[in-house]
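Written out below as structure tokens is the structure these notes cover.
A single protein chain has been omitted; all remaining protein chains appear in their positions.
Showing chain A:
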């Protein structure tokens, strides 16, 4: 199939999402083997579950506060835009991808990244 990277509104199109999105699908959705097979089931340990730790919403609140605090609203001149964008996008691009866990804004994706050691996370201590 074709991967049309780019189209009118700049909607990104991809046949498959990133890891966090995949997790969302294949750990929570799909036919559960236990419902069908009883005798020949092989209980294999899954190491993915622990990675999706729900982080209290306070963490998220503090992040919002921080980001808002850094906002360069028009009445204040000041911060260098590059610095500002850099600070924001660091946290921003990681966002949307992962999910559920009813009602609670979870930072499971970040936890996951932390687990994978892809980037260190500095904001934990306070909570």
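As a working rule, a contact is a pair of C-beta atoms (placed from the backbone, for glycine too) under 8 Å apart; a residue touches a chain by one contact, two chains touch by 3 or more; residues count from 1.
Note that in this section contacts and distances are computed from a predicted model.
Per the UniProt record, the chain missing from the shown structure is "GvpL/GvpF family gas vesicle protein", taken from the list "GvpL/GvpF family gas vesicle protein", "non-specific serine/threonine protein kinase", "Metal ABC transporter permease" or "Response regulator". On the side of chain A, touch with the chain left out of the figure occurs at residues 1, 7-17, 19, 21-49, 51, 57-58, 60-69, 71, 73, 84-85, 88, 91-102, 105-107, 109, 116, 126.
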